[in-house]
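Report on the following structure.
Every protein chain but one is kept in place in this view of the complex.
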Amino acid sequence: MNNLLVLPFLIPFAVGAILILFSKRIGTQRFLSGLTAIIMLGVSIYLLTVVRAEGIVVLEVGSWSAPFGIVLVADLFAAIMVLMSSIVGLLCLFFAFRTIAPEREKFYFYPFYFFLLTGVNGAFLTGDIFNLFVFFEVMLISSYVLIVMGGTDYQLRESLKYVVMNIFASILFIATMAFTYAVTGTLNMAHLAERVAELEQVGVLNVIAMFYFIVFGMKGALFPLYFWLPRSYFGPPAAVAALFGGLLTKVGIYAIIRTFTLIFPHNLDFTQPILIWVGAITIVIGGLGAVSNFDFKRILSYHIVSQVGYMVIALGLYTSLAIAAAIYYIVHNIIVKTALFLYAGTAQRITGTTDLKQMGGLLKTHPLLGWMFFITGIAIAGIPPFSGFISKLSLVIAGFETGQYVVSGIALAVGMLTLFSMIKIFMYVFWGEQKHTKAQGKIKVGDLLLPAIPLVILTTVLGVAAQPILSFFLEASNQLLDPSIYIDSVLKGGGA
Amino acid sequence: MRKQARASNLMLHSITRVVTFVLLAFSLYLFFAGHNNPGGGFIGGLMTASALLLMYLGFDMKSIKKALPFNFTTMIAVGLLVALFTGVSSMLFGYPFLSQFYEYVNLPVLGRTGLATSLPFDLGIYLVVVGIALTIILAIAEDDS
Partner (left out) sequence: MEILMSITVGVLFTVGTYLLLTKSLLRIVLGLILLSHGAHFLLLTMAGLQTGTPPLLNLNSEAYADPLPQALVLTALVISFGMTSFLLVLSYRTYQAFKTDDLEKLRGSADE
């Protein structure tokens, strides 16, 4: 028992509720939310050290013992993800202080921001499928509000599609849980893993596994179900888009990795090719989408789609190195993607547009933005010494080790497309002749870039200190690959 | 058109006066019946919300606002905090989050009464449900006029 596990989602939830009371006082809201985000960062770092030292930490909520009550479980992977969400939550919040219009701040922006973090952290920490669904919904309903907030025509139209898509996915999730409960008689993940192993994952259990894949793939924007993402992430303000782009799709990927390493790892012949090829098509589609678009935010959105594919391929390869590569990729992608969306917001603040063809010459007037974008851009394209290189390298090595040469080749080739589209942004936005007015050129953006600086440092550190970090992720991946550790600590040692 | 609507309200008016109290009383019963019997904060809250809604339908918005000077958004926040605090209070005594306790106490008027920590939790839920239901409905209703 360790009540520490509750804090990552209890704190934002409580603060979100308190912030509703102060909805008209922007100063108080900002102070409280900033303070909370810093506290959350501290809590999640502490959680990670505890999990590192003591192994998997389990809390049986309400003292109901394991398969009957709801459990919260933090293994290394979950703790890493909670840490990432706290980092992104903190930095996007500080970006929001500078960019979100006061009307939005008064209209419950901060409460829903924290409810979103509640849902995200809860989804990372829960050990129960139904509870996962509940936290998903907490996350989604806050995301609906954040994405539509402001209410421009474009936002209304696109978020309507986003909401309908996600409600449909939720319905599918409920139906999937119905089948799961009918077949196994439990929804506790550890118990489920045990039962699925006993039943030998065949027939209907494979169908259920694929249902979970579809449901989470919809949230994670995998191949046939990615189309909502570029359109809906275009509408909201940059701080929200950065938070969504960095975090939300990764929650879906986290759920896929969790279910397929813990519950459904028994029929690899069946699941492996599906995961790998869906991932491969996803990266190709995302890469092509990024190349064909001429809008800053939209290119970045297609990159999200593309990179989600890499993570799923890494899961499909299913070796210790590959899963570590998946974790590395998720961490790298959360950092880099958030930073890139923040740059897009900054560039939009300066030029008033995100259309590449109407921008140009920003490097002259805003060199800091230009060079920070350059570093992050080559980091995402996979050029050493930044984090993207290590994540792609370890993925490709894992691919070669398992004999998946074609997929590794596709992964490398699409890397070129990514590089190409980043160079395209750089050339159009930062090089070329200046297309914004002189007055626009004088806009100071130093305070907007401040939240992105830690991200640039992080991506460099991830790349330079790859050895210790990768071995740490290998530790996490070995924990994932041996479900019995998780099962035992939930079902046997939990209540102690 | 407006006038006609007014006139036909007479029946609704008189029925509302009676039915609201029945509904409110029943919602209180449901609220306290919770925990070990069917009932609880959610269903009690919905019942209260429907009673209040009936009042909004029967009378005009202004007079109801005078009679019920609550800010429903604040109600949501307070409800959330009450429920959360109940969950956290068990943490303060070293039990896991949301642990609940049950005790029989002899109260002066009620006699032997079961007191559960889930009651304040339910109170929180009750406030949240009433707050949310009315916020949503009023948001749509106010838009019309």
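In this document, chain identifiers A and B correspond to the written order of the chains, with residue numbering beginning at 1 in each.
Everything below uses one rule, namely that a residue touches a chain if its C-beta (ideal position, glycine included) is under 8 Å from a C-beta of that chain, and two chains touch if they have at least 3 such contacts.
All figures in this text were calculated on a predicted structure; none of them were measured in a lab.
**Q** Let's see if you follow the contact definition: name the visible chains touching the chain that is missing.
**A** Every shown chain touched by the left-out chain: A, B.
**Q** Given the contact definition stated above, which residue among A:V57, A:A96 or A:M177 touches the chain not shown here?
**A** A:M177
**Q** Of A:L35, A:A101 or A:L156, which one is in contact with the hidden chain?
**A** Touching the chain that is not displayed is residue A:L156.
**Q** Quick one: which of A:I167, A:A413 or A:M427 touches the chain that's been left out?
**A** A:I167
**Q** Residues on subunit A that touch the omitted chain in the whole complex?
**A** Output for subunit A: 130, 133-134, 137, 141, 144-145, 148, 151, 153-154, 156-160, 163-164, 167-168, 170-172, 174-175, 177-179, 181-182, 187, 231.
**Q** Need a quick check: the contact residues on subunit B for the chain that isn't drawn.
**A** 36-38, 42, 132, 136, 139-140, 143
One rule holds for everything that comes next: only the chains that are shown with their structure count from here on.
**Q** State the interface residues of subunit B toward subunit A in the complex, per the touch definition above.
**A** So the residues of subunit B touching subunit A come out as 73-74, 76-78, 80-81, 84, 87-88, 91, 95-100.
**Q** Going by the contact rule at the top, pick out the subunit A residues touching subunit B in the complex.
**A** Those in contact with subunit B are residues 1, 3, 6, 10, 13-14, 16-18, 20-21, 23, 59-63.
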